[in-house]
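All protein chains but one are shown at their positions in the complex.
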Amino acid sequence: MNWTWFHRLGSPPHVYGFAERWAPWFGGAAALAIVVALYGGLILAPADYQQKDAFRMVYVHAPSAWLSLMAYSTMAVAAAVGLIWRMKVAHSAAAACAPIGAWFTVAALGTGMLWGKPMWGTYWVWDPRLTSELLLLFLYIGYMGLRAAIEDPQKADKASAVFAIVGVVNVPIIKFSVNWWNSLHQEATVMRMGKPTMNGDMLWPLMLMFLGFTLYFATVVLIRLRAELLRRERSASWVREAVA
Amino acid sequence: MRSGASTVARLVVERDLRLAFRKPSQLLQPLLFFMIVATLFPLTLTPELSRLRDAAPGVLWIGALLSSVLALEFLFRDDAQDGTLEQFALSGQSLTWMLFAKTCTHWLLSGLPLALSAPVAALALGVPATALGSMVASLALGSFALSLLGAISAGLTLGARRGGVLLSLLTLPLSVPVLVFGADATQRAIAGAAIAPPMYMLGAIAVLGVTLAPLAAAAAVRIGLE
Partner (left out) sequence: MLSVSGLHLWRGDRHVLRGVSFSAGPGQCVLLTGKNGAGKTTLLRAIAGLLDPEEGQVSWRNVPARRSRDAFHAELAYLGHEPPLKGDLSARENLKFSIGIRRAVTREEIDCALRRTGAEPFADLSVRTLSAGQRRRVALAGVLLSGAVLWLLDEPTTNLDADGQQLVATLIDEQVGGGGIVVAAVHHALPLASGRFVDLVLGEA
């Protein structure tokens, strides 16, 4: 098996070049997908029978929540690659995923709160999914806090990598325990933030939003990765050529 | 000639116990903290025992969690400062095993005493005497799991500034499962229901912790020693 593609992944100038070339394309595709999906979801799709127009919050809420989890998994995988194969680029990629992942979590929580008001009259409910999102936000903050608190960059990379991996193993356990907790208290089941049953007209904008958000995530990670690589390798010769 | 695993574990446990008893004030602080927390809650809620009983599982478990995080400070800190933690890493013996032995000793000195003295706080919160046995068992198992998890965050924050606050931030989300199942077990004990389901969950977490946490803690410590 030819592993050159893998080894090229470990080379900062190669990855920098890849990111530089592809970020605009991902960004353009993301913008297109999101605009079309928003049009489809906010304008074209009919209002839900029960929730009326409030259900449209799902078009931002669901993709944000999904991306917040995907970003964390990506971060953990990159961190593991960095630890096992000792690739600095992988550690840079993990660092690039964290802030955007945290923002997705905040977006999911915020849209969840805005959705809750018309649904149940309160801004916050201890819905299991919202609660899990909140705990995921704490994990992100812990990861970024750990990185910031360790002076030596190599140590910060490795320590936060261990935390990311420990976190990703724990996320299913945390979700399970939150669901357990929620099911103990019968009144709470009424307050579940369920997606309304959707027909085709409502569904395709949602799928497109998922795609658009994923492309957006990729764009932001590529841009951040470029900046991160420039910062870390600033004394290397390829940087001088790239910036010139 | 090379020392076997049981000798290593015995030496580590003996050393840590000997050190702890030469500076016993360190042991009392987390315990006192737990008692104070349990006492302050009624002052902020209500003096009625029947209503305190509803809040008791939460108060006891949050108190136990905070006390455990406080106690984590003395798991690695002294050894990291005087260079003896490095000795563990250079001994040619499994660092995972040695840290597991240290964590168990730490639990014997912090989590177990807390579980055994919790009945005092529990009675003050209106927990019926019939529920005390199950409560102690759940606290003992839960605090063991918390010690194992805490060893990971303690190792990760070895090289960090303001490690104490960061330690809490890292440990709290990871300890949610232990909190949920532990509080459920205590709640069921108070209501007189079977505590088996949440106890099995706690047991499962403890087993998972025993197999995986020391590995992660050893990795974290080696990184912290760089």
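In this document, chain identifiers A and B correspond to the written order of the chains, with residue numbering beginning at 1 in each.
Keep in mind that, in the parts below, contacts are C-beta pairs under 8 Å (C-beta built on N, C-alpha and C of every residue); 3 or more make two chains touch, one makes a residue touch a chain.
All of these numbers come straight from a predicted model, not from anything done at the bench.
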item	value
Among shown chains, those touching the left-out chain	A, B
Option touching the unshown chain, where B:89, B:108, B:123 or B:140 are the choices	B:89
Touch list for chain B against the chain that is not drawn	1-3, 7-8, 11-12, 14-15, 18-19, 22-23, 78, 82-84, 86-94, 98, 225-226
Interface with the unshown chain - residue positions in chain A	86, 151-154, 235
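Simple rule for what comes next: only the chains that are shown with their structure count from here on.
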item	value
Chain B-touching residues of chain A, taken from the complex the two chains share	135, 138-139, 141-142, 145-146, 149-152, 154-155, 158-159, 162-163, 165-167, 169-170, 173-174, 176-178, 180-181, 184
Parts of chain B lying in touch with chain A, wherever the complex brings them together	152-153, 156-157, 159-163, 166, 169-170, 172-174, 176-177, 180-181, 184, 201, 205, 208, 212, 216, 219-220, 223-224, 226
